[in-house]
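Only a portion of the chains appears, each positioned as in the full assembly.
Order of writing sets the chain letters: A, B, C and D. Residues in each chain are counted from 1.
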Amino acid sequence: MTMLARPETPRHAPTSAPVPNRRRKQRRWPLRLAVTGVVVFCLAPFFWMVVSSLRRSADIFDKTPVPTPVSLENYAAVLHPSQGFLRSLLNSLIVAGTTTVLALVIATLTAYAMARLDFPFKRLVLTAIIATCMFPVVSIVVPLLKLFTSWGWINTYQALIVPSMSFALPLAVWILTAFFRQIPAELEQAAMIDGCTRSQAFRKVILPLAAPGVFTTAIITFITAWNEFIIALTMTNRASMETAPVAISKFVGATEFEIPFGSQMAAGVVVTVPLVVLVVVFQRRIVDGLTAGAVK
Amino acid sequence: MGSETTVRRPHPARTAEPSGPGEPGRTARKRRSESMRLGTLLIAPTVLVLAVVVAFPTLDAIRMSLFGQPGLDPDTGFVSDTEPFVGLDNYATILTDAGARFWNAFANTVFFTITSVALEAVIGVCMALIMHQALRGRALVRASILIPWAIPTAIVALLWRWIFNADGIANALLPGRVLWTTEGIQAMVAVIVADVWKTAPFVGLLVLAGLQLIPRETHEAAKVDGAGAWRRFWSITLPLVKPALLVALLFRILDALRVFDMPYVLIGPRKSSVETLSMLAHDEASNVRFGSGAAYAVLLFLFVVLVAFAFVKLLGADVVGDAEPRPTRRARRKARAPRRAEGSEP
Amino acid sequence: GPAGEGGNGDGQPEAGEFEGRGPINYVAGRDVTGTMQDIIDEWNAENPDEEVTYVELPEDPDSQRQQIIQNAQTQADTYGVINVDNVWTAEFAANQWLEPLPEDEFPVDEMLEPVAETARYQDQMYTVPFWTDAGLLYYRTDLLDEAGIDEPPATWTELEQQCDQVLRLPEADGVSCYAGQFEKYEGLTVNFAEAVQSAGGAVTGEDGTPTVDTAEAREGLRFLVEGFESGLIPEAAITYQEEEGRQAFQDGNLLFHRQWPYQYALASADDGSSDVAGAFDVAPLPGADGPGSSSLGGWNLGVSVFAENKATALDFVKYMTSKENQRRNLEDATLAPAYAELYEDPELVEEFPYLPELRESIESAVPRPKVVRYGDATAAIQDYAYAAITGDADPEQALSGLQERLEEITGGQ
Amino acid sequence: MAIVSYDKVTRTYPGADRPAVDGLHLDIDDGEFLVLVGPSGCGKSTSLRMLAGLEDVDAGTIFIGDTDVTDLPPKDRDIAMVFQNYALYPHMSVADNMGFALKIAKVPTEERHRRVLEAARLLDLEDYLDRKPKALSGGQRQRVAMGRAIVRQPRVFLMDEPLSNLDAKLRVQTRTQIASLQRRLAVTTVYVTHDQVEAMTMGDRVAVLDDGVLQQCAPPRELYDRPANVFVAGFIGSPRMNLGQFRLTGDVAERGAARVPIGRVARHAAAAEGATTVTVGVRPEALELTGSGDGAFPAEVTLVEELGSDAYCHAVLDDPAEPMELIARLDPRAVPAAGQRVHLRIRPEEVHVFSPTTGDRLGG
């Protein structure tokens, strides 16, 4: 049996829109269900937070799913210039941003060494790196305060950034090490054959491919630094230097015993929104298949 | 052009090994020392930052743990201004009367850690798998999953305290009326629920990043090998995200062992059902017993180090991944047997 | 370590030397009404060279205390004038973190005596009362009227009887009899102390020795324990801090409620948030056989020994605690003043109808125990009282245990 | 009975502007060994992957047995596949890689070990059973990929260039083993290769793909002897067939000094197309050195490649219009030198004639 086909006949026009696969369609619903479940699990308490933030402070005990009346009173209070909350958001941004960038840069170096170099005591060093961040924070605050006071670091950004960084570093080092290790070594070698120095090879080849890990680390570091509280509280005593969580901790009710629940929730929403934006932006870089087709 | 023929003996004649693996050549050694130097250079900044901010205060805390509480001078009514050196007395208390509270806190901490980290691992992996799906609105799904983790812990604790209020929404939605914040297992449940809600996304995010690195072909091979979705998850996905998952869990464990805010704000201090070691250390310190507070902190620290070390030791190869494990004895024996009887007998 | 440079080491401390003028910091929790800032602004306008900066502390008093202690640990001069909860006076004074103040320079005799007493440690004044607070019994006039009762209860027996009567009414469906603050926190110490005092006992005697293993104390504690057992106090009250109780009261779920004055305005709000607006009133706390005795809340001002410009600081304390400013505090921030006179001002009474009852309550009030290790003392009280009212411990044993513990804590004092 | 059928199957990759596989229509018989060949990028792997269920089918249907498997997940197709890029499980040892499918199929442990060991022996991998893939050489990895398939007894084997990275000796050995295994188990096999020897020796039939389109599917001998069109003619055979345009002059075709007799059927077919030229194909082994006798034509040797057993002689046939390059396979014991002028002769029974327009074979 022989089949013939003409080699030179003009090819038929590209098939129009590919026929959507039947199987895929049917199979979607368990996934949808799971997605819905998880999203509800994550968002329900957050929804409650938003709802609470939209109640009048007199109504904070209500349990209606929709605030009646809807009130922006809490937001007005939080964002009122006298609260200086916007200023604290800016401070948080500076502190978390700087922390993230510095921690990422420093951790990247260390993680590279951990993942790619072969030297003795590597495991020990890695363990030591996490060991340092294992001391209960509540117990190092006082010594740290003494240290920074003696250095005149109180009410400075570095007093907030350096500790934040030290908490973020071990995590970043570990995550990045795990990710760098998974990039095929041949790619780096190919780059070095192509004339790159180690650092060029790293920057041009490893780093772009480790993007999911790097951006994940960035998100994590940023959020961790953004939410850091005890150190930030202790190392500042000037309103213009405080970070958002510190500012929130200073919210008070109208009178001594009133809990400023509404405005705390409103502030929570306000500090969370930039992070959500950040996640939405950065998550684009958390994609799969980056190393597809690299090696056989 | 040299066309002289180099002839070497074929395999059977080869007995003397030019160099045994035991004595690395000059260059291997040189390389190693080079990478040692480069390694040191690259690690230095991290170590420096950590030393400044963590090592010194930690050492100071350790020093502090050797001192007791200054006494009160009954004549003046003033607290004396030097702390007595008490050696290891602060540590010894855990073996005596104050020990009950310590061991209770210890048990709470361990229970909390095991339960919440286990739940977070499961839920986090589910979240990662969901975030990994290419579906419409993926950015939003990812963002909503990450929201709980983005909210500051203190706010989360307040939120959940409100939710778990005796007249709060939890009791309104659930049958019966549970007094969540009173002593009892329900307080621990409340703390665990809140903590899992808040930190499962952290595990999810890390695992998600790990998922991205699994080549599609590996899954395809497993599909062709007849593996269903569930099997692929266990045999392919899970082992391959193990490094990321382990890092996430390691850090979760360390954080959980030091948990403070969540039970403190949500349930309150000195509730024996939820009091953790960090809370204990905090409580001591806030009553100006810096010495014993520091001692508890040091004990907690030692415990955490122990756990981390065990973790790294047991499972660390996937993350740290030193060289391939040495060949097993069986493999070595096989390898020593002559491999090919080349051409001598067709 | 904790160390002080103030005080002269032996014998009675003298009021410190107040030298140096210049800018200082005023350290306190935030004041959302802005009254404090206004008062400070006026000071700054008049004393441009001695500018005062308002350094805000976190909302939570425990965090405030921790910040102050941490600051003292570093002996930093950041904190000048400090707003301290009156129960911290003894601890801060004994640790020599506060400068002894010259009592004769302050109009202490114009203040309500129990309030003035909170400013002293070992008869030396370390702080100056800034505002004060005492518990009141909130009660539902509508329900009492319905049951034909026209006087609020003065004793616990009356309280129980009135409850019996009222709760039988159909309108009282879902209403519980009584609640205070019974969550395991400072509020419990307050409520426990009040119960003990109202039964004629005291947590500590004149000389500061603990006296909780007495018949009076037992009776006081029994009121609470039996209240929970009998359902007089709703089960959920074990989770109540001020706000949870207020929620219950405003929702109309409590007939009687031991609460601070701040609830008055909130429960009177007619914006729909309170179901009991116009249907309640306040009275002094009831006691075992007669009127009860409240614990004293309130905040004082002190001067940090590590501060610079102490002369300014002293002047500023005088300025802040003056009658005029305390009046403003009441008017603008509803903080009750320390000065007796202000409680009789008709204008003020007009605006704050609970002032007479409050004064009565304050005058019969007892400051909480003056213990250097106050943190430990209040923790011990909370531990034992909580165990007793949750039924985890027998009240008698709880009290003897507490007695022992308190003796330990106050040992060297 | 056909066990595998592609029924007008088309696959266009997202974003691509032409299908990678275009209307593939092919029946493969039960137990048949079908070899798939074609230039790099012609759609071989895509065809295999569609059959395995790893690639969406945009149009058409695929059957295995009587079942329409187009929408069936891979695991339900009972297929074993050797991936072109191996796709080994990086976290499993060689033994585990090979035994994974058996483990999933719940084959008892002993049986599994036995089969893995057998495959390992066959592939010379016994020493490496405990290693992870990353500590293997390229060829060893490929053998593991191979082993992963042959431990199984599926309905269909799909092998995508499974021996490309093996040395000649091992390749011959493995090839023989696979062939005998396949015959023994009678498992339908689709086998992609670039190795002409493999294609010619292993396949019951060989399918030639070009640019996503099936060109010819026939037994190897027929493919070699009667290529269906110019593409197949040029593709099958190494060195490739000499192909050139010749002018039709009566019953011969000529170019420069060379003239080739054209059979009657081919002549008529060309006439029917109105063609005045034809594409003439001559395999290198159909050219022989000769004296300047009958049918011989002169050519200049440009290069001689010696392979030990053979020698390839590159020569240029003079043509005033356009000189034609030729390759002749000669006896290595008597090769001309480069630059020499020689006379070549075409064995007349081994001439292929194709249409100059469609490229299709003319005549029987």
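Here is the rule we use: a contact is a pair of C-beta atoms (placed from the backbone, for glycine too) under 8 Å apart; a residue touches a chain by one contact, two chains touch by 3 or more.
Everything quoted here is computed from the prediction, not taken from an experiment.
Across the full complex in this structure file, the chain copy numbers come to A x1, B x1, C x1, D x2.
Note that only the chains that are shown with their structure count from here on.
Inter-chain centre distance (subunit A to subunit C, centres taken as mean C-alpha positions): 43 Å.
Centroids of subunit A and subunit D (each the mean of its C-alpha atoms) stand 53 Å apart.
Residues of subunit B in contact with at least two other chains: 167, 215, 290.
Residue numbers of subunit D whose C-beta contacts span two or more other chains: 73, 85. Contact residues on subunit C toward subunit A in their complex (touch as defined above): 25, 27, 29-34, 55-60, 63, 67, 70, 73-74, 76, 78, 133, 241-243, 246-247, 250-251, 260, 262, 265-266, 269, 271-274, 297, 333-335. Interface residues of subunit B, counted against subunit A in their complex, comprise 32, 35-36, 38-40, 42-43, 45-47, 49-50, 52-58, 60-61, 64, 123, 126-127, 130, 132-133, 135, 138-155, 158-160, 162-163, 167-169, 172, 197, 201-202, 205-206, 208-216, 243-244, 246-247, 250-251, 254, 258, 260-261, 277-278, 281-282, 285, 290, 293-294, 297, 300-301, 304-305, 308-309, 312, 316, 319-323.
Residue ranges of subunit A in contact with subunit C, taken from their complex: 56, 58-59, 61, 82, 141-142, 145-146, 149, 154, 233-234, 237-239, 246, 249-260.
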